[in-house]
Structure formats: structure tokens, C-alpha cells
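Read the structure below first, then the notes.
For this depiction, one protein chain was excluded, whereas all remaining protein chains were kept in their positions.
We just call them A and B in the order they show up, numbering each chain from 1.
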Amino acid sequence: MGNRHFNVRTLPGFGFVALLTFFLLYLPICMLVIYAFNSGDSIVQWEGFSLRWFETALNNEAVQEAAGRSVLIAVIAATGATICATMAALATTRVRPYPGLAFKYAVINQPLMVPEIVTAVALLIVFSKIKVWTGYSGLTYLVLAHTAFCIPFAYLPIRARLETMDSGLEAAAADLYATPWKAFRLITLPLLRPGIIAGFMLAFVISLDDVVITEFVKSGGQETLPTYMLGQLRRSITPEINAIATVFLAFSVLIVTAFFFTSRKKSE
Amino acid sequence: MTTKTDATNTTNTLPAYQKREALNRWLLSLPALSIIMLAAIGPLLIMLMYSFMVKGDYGGVKLWEFSFDGWMNVFLQRDIFDDTLGFADAHLTIFWRSLKLSILTTLTALAFGFPTAYFIATRPKHTREIWVFLITIPFWANLLIRTFAIQEVIRNEGIINNTLLAVGIIDSPIQMLYTDGAILFGMVYVYLPLMVLPLYASMEKLDFRLVEAGYDLYATRWKVLKRIILPMVKPGMIAGCILVFIPSLGAYVTPRLLGGGKNMMLGNLIESQFGAGRNWPLGSAISITLMLVVMFALLFYVRNVTRSGAGHG
Partner (left out) sequence: MTKCKLLTAAVALALSAGMSTAQAEGELNIFNWGDYTSPEMIKKFEEAYDVKVTITDYDSNDTALTKIKAGGHGFDMVVPSANYVPIFVKEGLLLEARPDQMENFKNVDEQWIDVAWDKGRKYTIPWLWGMVGIVVDTSKYKGDINTAAIFLDPPEELIGKINVAPEKNDVLYTTIRYLGGEWCTDDKVFLKKVRDKLVEAKPKWIAMDYGTIEKFASRDYAAAYYWNGAAMRSRQKNSDVRFGYPKDGFPFFMDSLAILKDAKNVDNAKLFMNFVMEPENAAMVSEFAKYSNGIKGSGEFMSEELKTAPELTVPDEFKKAGGFLDSCSPEISDLYTRIWTDINK
């Protein structure tokens, strides 16, 4: 119907706000990265360019161990949470209300609703008893705790995605004699992908950032990066932390670039 | 064994079929439910028990000695100096302050997050996920260090003030750090991905043919937004709001670092009960009250959304 003089997809002002948001988001990050190269030992006073903090971080075993542990826990917890959340979302979305639906919904989102300190102390009490009883004090407690509170963060984006999906496609697949598993794998899952990725990313950064629950549940020698930094907070923060953060950021940029190239290949 | 019900199909529901449906749904939700029961709800029940006990002298509780003090002190307290019973207005002030901040944060996050998510969802297909990653990359850096970075940007000799001074717009630095605005900025900064990602997830599937149809019918952009786009992305919006509002109620690190820590937030109040305040029953009671309030709001949402949104045909 006639020539439109505007693109259907754009809305006025939205592009500007979006780019402004990105700018404001990255401004502190840029400052962060810049100060990682500070030759002085302040995170606010620039004294010159130097790589010494990267050197310090490289020589600091404690912080490397903590960082590695953070990532490990985050990967496992986010993966576990996303899988559980996807399954749970499938069971609770696009269905007529059935007995137990409200209950499930409340349970799944419960970790969101309680202040972390409460969960932290409660977990401390429970896990301590188990630790005394079994003598095992490995990372499993932390992974379990992280997975639990990551589930609602993964669940909500996946559910949001699922709700806007047209179930007619799966019905069509069924009509064409596809087994439910096949329909799921070839139709639902690919369509759900943006939601799952969103959920996984969210769960990952949430786990990476957690400090309160980890602080209470950790056993001897199980520092994570946030708890290590919390310990530093009272005393003084040096650009060493900036250096570590910069490494993390560089790492994540690498992943994004790799992803970009692999998805490029797929679409060609 | 199908795993989804087609809500519009009501003609061939045999009882056995329905039972299998229900069983499948329970099996699917089992992993999520059991992990949470084990590592979140179970321990919470213990805290609930603790809220009914007498507080220990040095933290903890005197096990099996019961009392309603914990719960009573949430709402009523004896005045510190003259022992008269009155409303715990310290708690109310703190609760109200946190509530205001959370609502503001959610609305601001929505205001910035909606266009951002929309922008990402309308990028060319193969670059979309890159943009999603771009939103989350800042969050690979730790929360504490990010907040310090914000401090660095807004303080009196920070880059914003320095730029404004250099350009000549202002004569002396604007005090931005330790203001309420700083706290809001920090909170939105922290919670933005939780708003953007669910929004994106539901916007990405937006059927632009419907939007186009709207324009074909001579609707204005505003009308198209209001009547076509918004209803379709409602689930994402609600998910985003939940993910921002609820955790932000218990936030205290960011408000403290950017607001100066002079005013307690709900999170501080609760945390102090488990720390120097040595009043675990009170801490538990406040938290559970908070949780109940939030849970009822959520259940309300479930009832409404699933009733109207079951199965798009």
C-alpha cells in the first residue's frame, strides 16, 4: 500500500536512547580499563602508563585461583540452571492453569524473593551440619547454592520467550508425524534459542557476581573473586583489581568475536 | 507423549491422556523444583523456625526456646529510651526508602531498557546475538569494581565534571557522588541486563507483519506502539520488571557505595540483624514478611497472565 517514508521497524527516539544506554554503560567500563594501566597505585589518580598491575595480577596466585574458581562455578551453575529452567518453563508455560502451577511458579521464583543474606545464613546452617556429618567440604555446596539462585534468572527470559511463541508450529509438526522429541529438537529449541541464550547469560553473570551467599557457604581456601574483593574493600583497592577485570572483559570480548564468526558461517 | 498442551484443542482429552500430561509436566519441572527445594526453600524453612525462637546472646538462636518477639519487633517496638510500645518507625522508614528506590529503578530501567531491547531485536539477524553479548559484557566485571568505576566517572574530579568544566558549561564541579541520583544511576546500571534480556527474548519474536498492518490502517506510531507492540511483548516486560524490582528491594551494596551509606536500606537492616545486631529472629521475620508480600504479587501475576495468555493459536 503506497510508499512508506519510514522503516516499519524503527520507532522514533528508540535508536538514540539505545545508543545512549550503551554509551553510559561502557563509560565506567572504559575508565576501569584505563586505570588498569595506571602506574600509580590509586584507582582514581592517574599517574602514568604502566603494565605493572597486570604483572602483579599474574604473580598473585590467590587472586588467580579465586578468579578461576568464580568462572568454574559460574559455568557449571549457569548451565545447570539453564537446563532446569528450560525444562521447567516448558512445563509451566502455554498451558491452562492446572493444580500445582501456581505452586511451581512460586517455588521456581522463590530464590529471587528472599534477600540473599537470609538464604546465605540458612545455607550456612544446613551445609555446616552436612559438612560435619560427611566430612566433605568441596565445591559442590557452592555449585548447588549458585545453581539454585540462578534458576529464576534463567527461567524468566525463557518463559517470556516461550509465551510469545506460536504453538501451532509444534502442532503442525505433530500432524506430520514427528515425534515429540524431534519436534522439540528441530522446532521448539531453535525458536527458543534467543531466550535460552539470554537466560544463560543472565545466570552466568549473576553467579559470577554473587558475594553474600558465597561468603557464607565457602569453606577454607574457597575464595571467589567477589569475596576476595570484599576482603579488600575495607583496606584498600589497587589497580590490580582493574587489571583482573580488564582481563575478564578481554576474555568476554574474545568469546563474542568467536561467536560472531561461527554464527556468520552458519548463516552463509 | 507430547509435552505441551494445545489449549484450543479440547475435543480429545481422555482422562488417561490428561494424567500422562500432568506426569510429564511434573517430571519436566522436577530438576528445577528439587534443586530449589534443597538449596533455597529447605534452608528457608529453618529460618522460619528461627524467627519464632529466642535470640541468642551472641548471635544465633536459643534452640527450642520459643517467642513471638522476632515477629512483633518487625512492626512494633518499644521506644529505646522510655519503653513505650509504638510502631517500629525505623523499620517503616527504611522499608519505604527501599521501596521507593526499587520502583524508581524499575521504571527507569524500563524507560532505558525498552528502547534498547527493541533496538537489538530489530538489528539484522546475524548480529543480534552480538548486541546481546555487548549488553552483558560489562557485567563480566565484578559488581564492586563496576560501582567503583561509576564513582570514578561521577565524582568531583571525574570525567563528567572535567568535561563539563573544560567545555565551559559549568563553573565548579557538580556534586554527583553521594546523591540520590547517583544511587539511582548505579542501581539501574546494575539491573539493566535483567530488564533488557527478557524484553529482548520476547521482542525478538515480534511479528512485524502485524506492525506493518497497523501502519497500513493509518495508525500513528504511538498507537502502533500502544496497541500492537506492547501487548505482544507484555510477558517480557513483566519478566523484566520482576527481575529488577524484587532483587533491588534487598540491594544494599550499591546504595551504600554511591550514596555514602548514611541511610540504611532494607538489605542493610536485615544484614545487620545477622551481624552486629545479633537478632536472627528479627532478621528472619523481616525477610519472610518481605518475601510473602512479594510472593502474593507474583501469584497474582501468574493467575492473570496464564489465564489470558494460554496458547497463542
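What we mean here is this: a residue touches a chain if its C-beta (ideal position, glycine included) is under 8 Å from a C-beta of that chain, and two chains touch if they have at least 3 such contacts.
It should be emphasised that the depicted structure is a prediction, and the values quoted were computed from it without experimental measurement.
Trainee: Which listed residue (A:R94, A:R159 or A:K218) would be found touching the missing chain in the intact complex?
Mentor: A:K218
Trainee: Looking at B:L45, B:A90, B:I170 or B:L292, which residue reaches the missing chain?
Mentor: Of the candidates B:L45, B:A90, B:I170 or B:L292, B:A90 is in touch with the missing chain.
Trainee: Among the options B:L243, B:L269 or B:V294, which residue touches the chain absent from this view?
Mentor: Spelled out, the listed residue whose C-beta touches the missing chain is B:L269.
Trainee: Which of these, A:L139, A:A174 or A:V253, touches the one chain of the complex that we don't see?
Mentor: With A:L139, A:A174 or A:V253 as choices, the missing chain is touched by A:L139.
Trainee: Spell out, residue by residue, where the missing chain touches chain A.
Mentor: Chain A touches the missing chain through residues 42-45, 62, 69, 72-73, 75-76, 79, 121, 124-125, 127-132, 136-140, 143, 215-216, 218-223, 227-228, 230-237.
Trainee: Residue by residue, what part of chain B touches the chain that was omitted?
Mentor: Here the touching residues of chain B are 57-60, 77, 80-82, 90, 93-94, 148, 155-157, 177-178, 256-257, 260-264, 268-269, 272, 274-279.
Convention: only the chains that are shown with their structure count from here on.
Trainee: Show me the residue ranges of chain B that touch chain A in the complex, using the header's touch definition.
Mentor: On the chain B side, the touching residues are 1-7, 9, 22, 24-26, 28-29, 31-33, 35-44, 46-47, 111-113, 115-116, 118-120, 122, 125-130, 132-146, 148-153, 155, 157, 159, 189, 192-194, 197-202, 204-206, 208, 211-212, 215-216, 221, 225, 232-233, 235-236, 238-240, 242-243, 246-247, 249-250, 253, 266-267, 270-271, 274, 280, 283-284, 287-288, 290-291, 294-295, 298-299, 302-303, 305-307, 309-313.
Trainee: Inside the complex, what are the residues of chain A that reach chain B?
Mentor: Listed in rising order, the residues are 1, 4, 8-22, 24-29, 31-32, 35, 43-44, 80, 83-85, 87-88, 90-92, 94-98, 100-102, 104-119, 121-123, 125-126, 144-145, 147-149, 151-153, 155-161, 163-168, 170-171, 174, 180, 184, 191, 194-195, 197-199, 201-202, 205, 208-209, 211-212, 225-226, 229-230, 233, 237, 241-242, 245, 248-249, 251-253, 255-256, 259-260, 263-264, 267.
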